[in-house]
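This is the structure I want to talk about, given as structure tokens.
The other protein chains are all here in position, but one chain of the complex has been omitted.
Naming follows writing order (A and B), and every chain is counted from residue 1.
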Amino acid sequence: MATRVGLGPALTRPTPRGRRLSWEFWAVLGLVLVAWEIGVRVTGVHPIVLPSPFQVLESLRENPGELLRHGLITLGEMVVGFVVGLAIGMASAIGIFYVPFLRRSLYPLLLGFRIVPKVAFLPLFLVWFGAGMTSKVVLAGFAIFFLVLVQTLLGLSTVESEAIEFARSLRMSRLAIFRKIRLPSALPAIMVGVKLGITYALTNVVVAEMLVAREGLGYLAMHARSRLATADLMATIVVVILVGLAVYWVGLYVERRTTSWYVEEQ
Amino acid sequence: MTATAAQDLAGKPAKTRRFRSVLDPLLFLGGFLVIWEAVVRVTGIHSVILPSPGDVIEILVTRFPILVRSMGQTMVTVLAGFALGGLLGVAAGLAASRSERVRRAVYPFLVGLYVVPKAVLIPLMLLWWGVDFRYKLVVTVLLVFFPVTENTMRGLDGVDREMIELSRSLRTGEWFVFRKVRLPFILPYVLAGLRIGLTEAFIGAVLAEVLAPSAGIGSRIVEAGVFSNTAFILAGITVIAVTGLATYFLLVLVEDRLTRWY
Partner (left out) sequence: MGIELRNLGKTFHSDAIDVEALADISLTVGESQFVSIIGPSGCGKSTLLRILAGLLPPTKGTVEVDGVEVTEPLGNVGFVFQAPTLFKWRTILGNVMFPYEALAGRGEADGDKASYEQRARHMLEMAGIAEFADAHPKQLSGGMQQRAAICRALVHDPAILLMDEPFGALDEFTRERMNLELLRIWDDSRKTVVFVTHHIPEAVFLSDRVIVMSPRPGRVIGDVEVGFARPRQPALRDDISFLEKVIEIRKMIWFDAASME
């Protein structure tokens, strides 16, 4: 069997430290904005197709209250979905791990299930819970649940057998082994799940809002589109991007604080 | 076969291990379906809320043509997005690695694009292009692109310094080193990135279909939801799962074949 390289993008492993934004990055960002502004003015393109950066900024300035309100709703749903999914996911993973038959049978099924887009379940949740906040939270929770489940199982499985043997030779109880060896060892993988999960939860909430909702940033974006208010739409996009980045950094911070001791095997 | 599954069955002959690793999931699945069917029958729950496996199978059989047709339509988006996103991703990865400067300038954008809900760009695309194939393709490509770029870059970073030194000591040109050393070296990494890209391609295609009615199984599932045809929803999900797994395994086969000696 050939060597399977890596678990995925570097973002699925604990993040290395010390990545600062270089001046080249800011230069490119600035250039893009300037080119955009100039491009819009020069080509005289209609603001419905492409508003200028200033118009987007205007929209942001004009509607802070609305954006804030919907933003908080989205964030709230995301947090609830995330926490519920995380708790149930981790608990289930621990339960599954200690039942060998379940572990053997579920792990491959879970890996295979990854290819199914969780958003395909949204219509199902809509039938069950209607077009309200519950569906959005459930979708986010559902997606997180599987992610955390897989990551936690992965983490629990990758303890060095020698460490376990050592603990057994000291006649440690299973609970003690779990608390003192497996769980800490599993932490890096779990934290990767947390880091990814937070952004994943946000994405799912936004997607759910876009399909059917009256509130939230996703809804706001779709609504702006139906009004052909492109500047508002782009403003909402900017807010979502900023929220997404903020949420990612929170996840990154949590991961670093809890797994600063982790050194990846080369 | 996972690490712990292997530990469980260690000590048993290889044939048993392979057999059990396929059998156990199937056993579980079978048991799950049986319990599900029993629960529905016993509680008499309405099929709109929870259809029985029997109901779902019935849909799979009676609505087979439309399920296959729409899955096929989705697959067009999946494969096109995968191919285009994969190509662009590898090209971008190669380009970014040539110059540290380019990399520093562009990499944060890529990361940023990856971690934010890219779905929020969908209303914008719908506004520009309406519900057509272009929109679905772009969504898919956007999702496929980053993992492929990231993995390509990681591969290029990982090229043994001594391999390069060896080539340099023989005074080979840059292009020679690229063709004969770097490219073959990064193949496993690129393929790993493509594996993730495929998963993302499915997500992108279905997402685009769910959010805006068009051809493809995602839209059909949403329609079924509107009519509370829960059994169809589950049938559709099953079709996606089966097709997804089959496609994934094909890719894995190709990958194994190409990297047999690595």
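As a convention for this text, contacts are C-beta pairs under 8 Å (C-beta built on N, C-alpha and C of every residue); 3 or more make two chains touch, one makes a residue touch a chain.
Just so we're clear, the structure is a prediction, and the values are computed from it rather than from any experiment.
Participant: For the chain that's been dropped from view, list the shown partners it touches.
Facilitator: B
Participant: Which of these, B:I57, B:L84, B:V131 or B:V181, touches the one chain of the complex that we don't see?
Facilitator: B:V181
Participant: From the listed residues B:L113, B:M163 or B:V252, report the one that touches the chain absent from this view.
Facilitator: B:M163
Participant: Among B:S47, B:T172 or B:T238, which one touches the chain that has been omitted from the display?
Facilitator: Spelled out, the listed residue whose C-beta touches the missing chain is B:T172.
Participant: To test your reading of the contact rule: which positions on chain B touch the chain that is missing from view?
Facilitator: Residues of chain B in contact with the hidden chain: 160, 162-163, 165-173, 176, 180-181, 184-185, 187, 261-262.
Following the convention adopted for this analysis, only the chains that are shown with their structure count from here on.
Participant: Enumerate the contact residues on chain A facing chain B in the complex.
Facilitator: 1-6, 8-11, 21-22, 24-25, 27-29, 48-49, 97, 100-109, 112-117, 119-124, 126-128, 156-158, 161, 199, 202-203, 206-207, 210-211, 217-218, 221-222, 224-225, 228, 230, 233-234, 236-237, 240-241, 244-245, 248
Participant: Using the touch definition up top, name the residues of chain B that touch chain A in the complex.
Facilitator: For this pair, the touching residues of chain B are 2-5, 7-9, 20-21, 24-25, 27-29, 48-49, 101, 104-109, 111-112, 114-124, 126-128, 146-147, 150-151, 154-155, 188-189, 191-193, 196, 198-199, 202-203, 206-207, 210-211, 218, 221-222, 224-226, 228, 230, 233-234, 236-237, 240-241, 244-245, 247-248, 255-256, 259-262.
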